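Some chains omitted; the rest stay in position.
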Amino acid sequence: MTKSKEQIEQLLATILQESSEEDEEVLLHLLHGLRDKQQGIHRRYINATLHMVGKFEPEASEVRIPITPVIHNTIKVPHGGIIATIADAAMGGLASRAVPEGYNVVTTNMNVTYMATTKNKELIARGRFVHKGRQTLVMACDIEDETGRQLAIATGSFFVIQRRL
Amino acid sequence: MTKSKEQIEQLLATILQESSEEDEEVLLHLLHGLRDKQQGIHRRYINATLHMVGKFEPEASEVRIPITPVIHNTIKVPHGGIIATIADAAMGGLASRAVPEGYNVVTTNMNVTYMATTKNKELIARGRFVHKGRQTLVMACDIEDETGRQLAIATGSFFVIQRRL
């Protein structure tokens, strides 16, 4: 066994000696995310950590994050930054699929207006195109929970760049 | 040993059988964050996961997140949503400390303009007040890396609410 595997197991053992029920819920959540990444469900650790999954059709996207203590802010509702994260993923993921092979997009501006918060189960962001320019893509996004409660809207500008190899 | 502790250990064992070096780096990062939370360094799991720590003075805040694969996007630079998250934390954390006992703030609008990205080590967000109203606080934030490279600026509006007990 490698040194870092040993460290990981020791650190986990230390945590489990003092773990609350919520700590264990979070641990299971994070580990399931990492396991899913190993199995190809996620491409990035940020998605694995948040259990963030997306469906991307040519003209629309839908990205989901379960609401768990991992994304709670102090008042136990989804952190405003995570709502921005799901919006950026829904808009940027859609935009990046619309540019030619060898190109990618970077966010240049994002504006999020928050309308309500939720104690429900899931964040859902739906992205769409507003404008497809040669150099700039303008995107919009609605963020709701699974009951259809409207949480926020976002507008994003994405700049087309050549993918560095 | 409780059932969930067993599940956690089994899941970890499964992950470690196929873990890459990067998987192990991320596991150590997440576990260190959770351990730090148990020891009172973080109050929330989102901070623990990101290793996000803040210093809040009366008129200014400074929040830091190390740049690791946990926050990378597809092109291995910090995810735009995490830059929005650190900005929201720097502005909202400062705003919430400025309202009277029994009150809190919620983000109503956040606008982030992205200027550059970074391959360096740390995200640093510095929040400040623009306007302290009775009902609304307007905040601004600069986001840099540890070399002073300017990554983004943000403006946020926060609405004062009564804290629910």
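Order as written gives the chain letters A and B; numbering starts at 1 within each chain.
The rule is simple: a residue touches a chain if its C-beta (ideal position, glycine included) is under 8 Å from a C-beta of that chain, and two chains touch if they have at least 3 such contacts.
Being a predicted model, the structure only gives us computed values, none of them experimental.
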Identical protein chains across the whole complex (2 displayed): 4
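By definition in this document, only the chains that are shown with their structure count from here on.
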Chain centre separation (subunit A, subunit B; CA means) in Å: 14
Touching residues (chain side subunit A, partner subunit B) in the complex: 2, 4-5, 7-9, 11-12, 14-16, 18-19, 21, 23-28, 30-32, 34-35, 37-38, 43-46, 49, 69-75, 79-82, 84-89, 92, 96, 104, 106-114, 117, 163-164
